[in-house]
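First, the structure itself, so that you have it in front of you.
A single protein chain has been omitted; all remaining protein chains appear in their positions.
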Amino acid sequence: MKYQVKPLPPFNLPVLHTVGKPLRKVDAMGKAVGATVYAGDYSMLQMLHGKVFRSKQSSARITRLDVSKARALPGVACVITGFDVPNARLVSDMPGQTGQKQRAGSDVPVLASEQVRFYGEPIALIAAETLEIADKAMSLIEIDYEPLPGVYDPLEAMKPGAPVVTPPDNIVARWKIRKGNVESGFEQADLIVENTFRVPYQEHAYLEPEAGVAWIDERGVITIRVSTQVIEHFRTIARAVGVPQNKIRILGTMVGGGFGGKEDITTEIYLALLTKHTARPVKIVYTREESFLAHSKRHPYVIKHRTGVKKNGLITASKIEMISDSGAYPYLSAYVLLYTTVMAPGPYRIDNVQVDAISVATNNPYTSAFRGFGGPQACFAYEQQMDDIARQLGLDPLEVRKVNYLRTGDCTATGQVIESAAWLEETATRAMAALGEQTIDYGSVKIGQGFASYFQSYGRITWLHDTSQSWVGIELDGTVTVRAGVPDLGAGQANSLCQIAAEVLGVPLERVTIYCTDSALTPLSGTSTATRQLYMSGNATLTAATTVRNVLLSRASKHFEEDMEALDIVDSKVFIKSDPSKTLDLVDLVRMCASEGMHLSNLALFKAPFTDPINPETGQGQVWPDFTFGSFAVEVAVDTETGEVTILKAAACHDIGRAINWAAAEGQIIGGGMQGLGYGLMENLIVKEGVIKTPSLSEYLIPTSMDYPDIQAIILESGTGLGPFGAKGIGEPSVTPAAPAVASAIANAIGVSIPEIPITPEKVLAALDQAQATVMK
Amino acid sequence: MQSEIELYRPQNLAEALTLLAQYGPDGKPMAGGTNIVVELRDGHHNCKSLVDLSRLKELRGINLEDGYIVIGGGTTITELIDHPLICMHAGILKEAAQLFANPLVRNRATVAGNLVDASPAADTAPPLLALKAEVQLMNRAASRWMKLEDFITGVRKTNLQPGELMFAIRWPVPSDRSAGAYTKVGLRKADAISVLSAAVMVELDDAGLCKQAIIALGAVAPKPFRAHEAEALLLGKVLEPELIAEAARLAAETTRPIDDIRGTAAYRKRVTAVTVRRLLTRAVEVLK
Partner (left out) sequence: MKPQMITLHINGRTHFVALNPNLTLLVALRDLGYTDVKCGCEKGDCGACAVFLNGVAVNSCLVLAWQADEAEILTAAGLGTSEHPHPLQTAFSDAGAIQCGYCTPGMIISAKSLLDHKPHPTEAEIRDAISGNLCRCTGYAQIIQAVESAAEKMAAEGPAVFGGAGGEG
């Protein structure tokens, strides 16, 4: 397929000095020389080692739990069970945030004492002088289970009489969209296309297993140093532990990979309980196998599409049903379901939409946030559906999409107006063009090219009333300090705020230092989730820095006897734009301001749009602040005798609004894309009767450097985002289109589409065999 | 939970053999440790005493002796990759080494360790079987040579007796009229446990007929093995595509794979037939 790449509409983004450049991030060198300290790298005097004793049953009653021998082992400081802390309950479905707005479901016992609902559920905590003693104590805990019937399929869990995992009926969440009239839409259609798609679990597989160290001080304040995406969890932790909210302090460390897996509470409550009970510092580090069991997974879905189309490809009606596996506890299932529901029809303009979505509890591993948060699952289904529509109509895949692509000013399925640029055709054509001429088939190897387009929100659900704070100040020597609660997951969350402050205050990036991720001492910036940090904290930082800049320039305008607008600051020098030889050192200006009592710092609060929840019957209303749009293209070689798929070329084109750090944006696009390719081809979490059969990195495979070629990152900047300098977000969007793109390319290569990922060699052969059998009939 | 063990570090081979004799069935040799250390961590290791061979120079070395390539049991997988003797006379072993695990593991893992561990998917076994390798087992009193084919007896079971270590591995230098081919099928292009690993060696006589063909398969049976029936089919014949395809099908029929997390038995059989056909074809091409 050769597509014409049209020039982009002219857009004049202002020239910036620091923002946009591929500068060395403020955290890079520390990590390069191994000086950066991660949560598991901390040790304290008198520190105990903590361990979590976990269930080895997926569904059972605990009939006997005897920890006496473990408690009696010399060197064991304490053993805590659910009987010791009966009120310790975790609010699993409250997304930690700057303010609480709405609950979606039920609580989780911190330590199970009567019943276990998933394999790996925590039952007891141990703290001991050494890890060896803690391990030995684990083996001394005696437990008897009475296995209970379990349910491992959401469809089964919905049937009357199914074992109840989440009372009363295992239904954890439902969402609906009713827009227009699908029945009349189907009547208008020339063709109706129906397909069912299946997407699996995905494991975050961050390189850093969960870890933390906690201690209690003379005031009873419990400080928890932990690898987390959310420091606002201190409220939930306080409640579970039974202490006041202002006595829990979270020191978030540099996170060794999050992707949503460290969005829920991980080790914090265990650490807090153990340190409270022993009055000594406690450290917990999960093993890799434990990490697999302990944290959430991406929701598996079954998504059924029924689409009515005209001969020219115009979609007249879209009816979608979906069911997701929430696992043993709700966590964020309701919100993930919402994302999949709203994104279900894809970035297409459809007048008649009906979506019915349900999330169901089972005794499987619990599911929660994972980069894309339901968007990648929706995208796999809607893009594969579009490809099938194209095939059945005999139309080119891009032509079919062009007829339907959302444009600026159109509405989504929930009636939200797209206000920013929606560069779908622009990104699809560029991504495909980057693949170049299609490689020629050879022997039993067939080549194919394919692409997928997507839209993915950035910023949180608007009825959660999200806010973020950032403090910016300039010191007497002209260096700049930023204080913000922002957790840095490696995507450059902290660095971006520094680059923004550097830009606005006209100083080199090296002169900016950020103090972050301390729930007691840094202004709360909200979660590092939902592709919100650049948008929210970036804007808060922009506002705070601009306020300080205005104070400085107001004084400078008196000095130069010029209007503020006539002045600028670059490289720590203030100057008149029309006559740059007239300068004033920033340091001197700062001293002037300080001696005159002018305030050289600012704490800014940025608010996302605050809306009301969407209508529960129709799903109509605004859901997010805005969307990122883009496309991903792949060329594959499929060995039709072995089923092996090799990616020959890959390209990802996204309109990110504005890049703050060019290299970091590329890194997100490539890294996220690779995670999506892994999701599409090799990441296979095998779960049987609730037990993960692949709980290690040699069994659950993620891509190595040998597996896929470089993903070419093509960055477009429309400048129409709501973030600082017109930025959108890319953290999650980067993963969303990759799996459907590779599925599309495989279908193009072998002439058969495979509606289920990961597309392993066996699935390819099975599809080829079935196609042969059909031909022969 | 970590296993409790005793670790002994002999300074030389004689000391090592004495220690192994002393501990008998309670003692095991260990070199790179890339399997054993993981077993220790998981509490799966079943012996009390480990004798560390990782520093014994007597177990290293790759030499040509009397028409045989002889490698010390302690030869690391990395050492196989660039050594001129291996490049020249055991291309299939070099290829297997290049695809073995990953470079960090290759720097420690030893050939003897891989064979003694005797995983059904041991990646050095198919090429060594195809090269008609023998292994030298040594205890304090004596040493004995044994065909590799006979050394591995089942899943993680070998003929290594208490008190013994694998001192060396050797194979006859292949004739000029022979060529080999190797491949590994895995679910990922590096660091993957094999779904199938296969090696062939083909030797032609002056008339261009097959003088010997060896088809060695790993990960598709309780132990790595030679597909003798398929090999016999090719003996004395012109290696034409139809014959090669039939031998490949026969080789696949003799596999005894299982369903596991990496794939189904059916897939393994199917991919064996395809792979053996391709390897034989490739080897024959080289000989043209």
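In this document, chain identifiers A and B correspond to the written order of the chains, with residue numbering beginning at 1 in each.
Heads up, the rule we're going with is that contacts are C-beta pairs under 8 Å (C-beta built on N, C-alpha and C of every residue); 3 or more make two chains touch, one makes a residue touch a chain.
Values in this document were obtained by computation on a predicted structure and should not be read as measured data.
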Among B:T18, B:S54 or B:N159, which one is in touch with the chain left out?
B:S54
The one residue from A:G20, A:G212, A:G327 or A:G667 touching the chain left out of view is A:G667
Which residue of A:T18, A:S519 or A:Q675 touches the chain not shown here
A:Q675
Provide the residue numbers of subunit B that touch the chain removed from this figure.
2-7, 9, 32-34, 37-38, 40-41, 50, 52, 54-55, 98, 101-105, 107-108, 189-191
Absent-chain interface as seen on subunit A, which is shown
22, 24-25, 27-38, 40-41, 204-209, 254-259, 285, 287-288, 489-492, 661, 663-664, 666-667, 670-675, 696-698, 702-706, 708, 710-711
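Methods note: only the chains that are shown with their structure count from here on.
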Any idea how many Å lie between the Cα centroids of subunit A and subunit B?
44
In the complex of these two chains, what residues of subunit A are touching subunit B?
132, 135-136, 138-139, 641-644, 682, 684, 686, 693-694, 698-699, 701, 703-707, 760-762, 765
Given the complex with subunit A, which residues does subunit B contribute to the contact?
1-2, 102, 185, 187-193, 261, 263-264, 267, 270-271, 274-275
